[in-house]
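First up is the structure itself, then whatever we jot down about it.
Every protein chain except one is present and positioned as in the full complex.
So that you can tell them apart, the chains are marked A and B in the order they are listed, and the count of residues begins at 1 in each.
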Amino acid sequence: MKDILSLFFAYAKSGLKSRFQYRLDAIVATLAVFLREAGGIIAMYLALLKFDTINDWNIDELLFLFSLIFITYGIFIVFFMALRDFPDWIRHGDFDRVMLRPRGLLTQLVLCGADWLAALGHGTLGIVLFVISANRVGIQWNFAMAVYYVVAVISGVLIQGAVFLFFSAISFYVVETGRLKGIFYWNMRKFAIYPLSIYNKIIQSILIFVMPFAFVNYFPAQFFLRKPDMAAYPEWMMYISPVVGVTLYLLAYSFWLFSLRFYKSTGN
Amino acid sequence: MTEKIIEVNSLCKTFKIHKRATGFKGAVKDIFHPAYERKKAVDNVTFSINEGEMVGFIGPNGAGKSTTVKMLSGILYPDSGDIKVAGYIPYKQRKEYVANIGVVFGQKSQISWDLSPLDSYEVIRHIYRIPPKKYKENLERYTELLDMGSFINQPVRQLSLGQRMRADIAAALLHSPRIVFFDEPTIGIDVVGKDKIRKFIKTLNQTDNITMIFTTHDMQDIEKTCERLIIIDDGKKLYDGSLENVKKGYRSSRIIEAEFESLPVSLTLPHAVISNADNNELKKLISFNTDEVSVNELMTALMNTHNIKDLSIREPEIDAIIRDIYEGRIVMN
Partner (left out) sequence: MTRYLSFAAIKFRSKMAYRFDYVLGTLHTLLLFVVYWSIYKALYGGASEVDGVTFSMVTTSFIISLGLSSAFEKNEMFLQDKIKQGTIANELLKPVNFKLRILFEDMGEGSFNVVFNFLPTAVIASFFAELQAPCSVLHIPLCLVSVILGYIVLWEISFIVQSWSFTLFSVWGLITIKNVIINILAGAYIPMWFMPDWLRNAIRWTPFDSIYFTPVQIYLGELDGSEIAFHFARQIFWIAVLWAVGEYFWRSGIKKLVVQGG
């Protein structure tokens, strides 16, 4: 463990050092990520000035829902950045180098890929939203609640990590997976930001069963907020995020292990 | 005492090449019924290498040499055949195995563009868990041998290609590997820079008894460093033996390049192999061995039967020898 940590810090140090060669650019890029993600929220805020609520969710409750997506994504990007951009790693031959080093493949990918500045952009937004909303939505914070929150965040990171681990394994067969990710992850994420109940049944099912973003933010948020639209779903769905996260991750991991032998390297 | 450190037996690797269909119909069909073409990248290759040997791997582009090296270094799974390197099966025991090897890719640096070599070495030290004492010793030694003192603290983007390559070679050696693979380590570097690198590699091979595999296009690399040569073409091993032998075997070989006045008919000459050159039908290459037939004899036979416009006899350059071997004009045993 100590060994892994020291490797993590060695990677982090060199990653930050190289990023800060272009200091101004790094700051602008972080700010840009922050604003890009905040854009949809600002629009929602402006709309709710006129409409007050959406399916009975007021702006504070929405911000609490949003915060889960951004906090989990901020952490996700620290650990799973390399898997998110895995086709590039294959295309540029960087994965060859990973295979030539005496460490676990995922250990290296997870530890060294971190994009700290983007993580800062997303994470800060998530934390700002959480701080603004957490007190105003009337949650009575206690130890159990705090534990639930931490577990929910970890589960959310794992669910998204599993999705990208799965896409990365597909890259061993076909390198170009950008469009698949575009449709299945990025588009679905746009849906997932808002309360699940505003969509029709097909989209809801996709967000629960296919690309289970509902377990990243909607159901965990419902645990705290208990909005009336939860009546449409069984109550236990608020408690199974960790199960979904761990199961998906293990499935994706086995698929990754199985697919490794089909790695073709570049230039062939 | 030398023992076999690399053993390869009947190694095969086939790639499926996706044939992209055209048009919209094709694109849709492509998704459900993709068409593939099979290409044997490595076809039943067998060889072994002793500890401390320095072997040049050559072959034209797409010959299968880099696929072979990638299987040797544990990056690719073979389809069939056995590989054993330093007592490990690379693709099965990757993590334990790769601690014993170093790989230098001329086209793909392992040190970060925006950092100094020293910063990158620091990360490598953690990855390989190099003990501090050994790290310090190696770092000092290679900084001196590769003459890196002046630039080891500068961002890599400010270095010349030759300096960068030297820094990359040091990076592959810091963990004291037993085997080092060099993949085109001198590509794009000027003559002086190339020479520095070759000398270093040669010295290291002799003093440290490190086994080295060298793939390259540059025959000078091989001539200046290797004693043994493995030639691969179209996935098959064409030659495996000493470099000296290739040159010696060729010492009595000559090629006449002849341009005829008119299209030569029924051109047959004793003890000579005739082939086409440069897509010019009037030009022919006549290969022969002076032990079997003298230049004089052959020229007379040629002059008597045909009108020659231009004619030259080629020197046995190593580049040409290799090219002749690829193109089947010379058959090595």
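By definition in this document, contacts are C-beta pairs under 8 Å (C-beta built on N, C-alpha and C of every residue); 3 or more make two chains touch, one makes a residue touch a chain.
These numbers come from a predicted model, not from an experiment.
Student: Among A:Leu49, A:Ala144 or A:Ala231, which one touches the chain that has been omitted from the display?
Tutor: A:Leu49
Student: So which of A:Phe9, A:Tyr22 or A:Phe262 would be touching the chain we can't see?
Tutor: A:Tyr22
Student: Give the residue, chosen from A:Phe95, A:Tyr194, A:Phe224 or A:Tyr263, that touches the chain omitted from the document.
Tutor: The missing chain is touched by A:Tyr194.
Student: In the full complex, which residues of chain A touch the absent chain?
Tutor: 22, 24-25, 28-29, 31-33, 35-36, 38-40, 42-44, 46-47, 49-51, 54-55, 179, 182-183, 187, 190-191, 194-195, 197-200, 203
In this text, only the chains that are shown with their structure count from here on.
Student: Could you give the separation in Å between the centres of chain A and chain B, each centre being the mean of its C-alpha atoms?
Tutor: Once rounded, the distance between the two centres reads 44 Å.
Student: Quick one: in the complex, what on chain B touches chain A?
Tutor: Those residues of chain B that touch chain A are 15, 41, 66-67, 70, 73-77, 91, 94-99, 101, 103, 105, 107-108, 110, 112-115, 119-120, 122-123, 125-129, 155.
Student: Can you name the residues of chain A that touch chain B in the complex?
Tutor: Interface residues on the chain A side: 3, 6-7, 10-11, 13-14, 17-19, 21, 92-94, 96-97, 99-104, 108, 261-265, 267-268.
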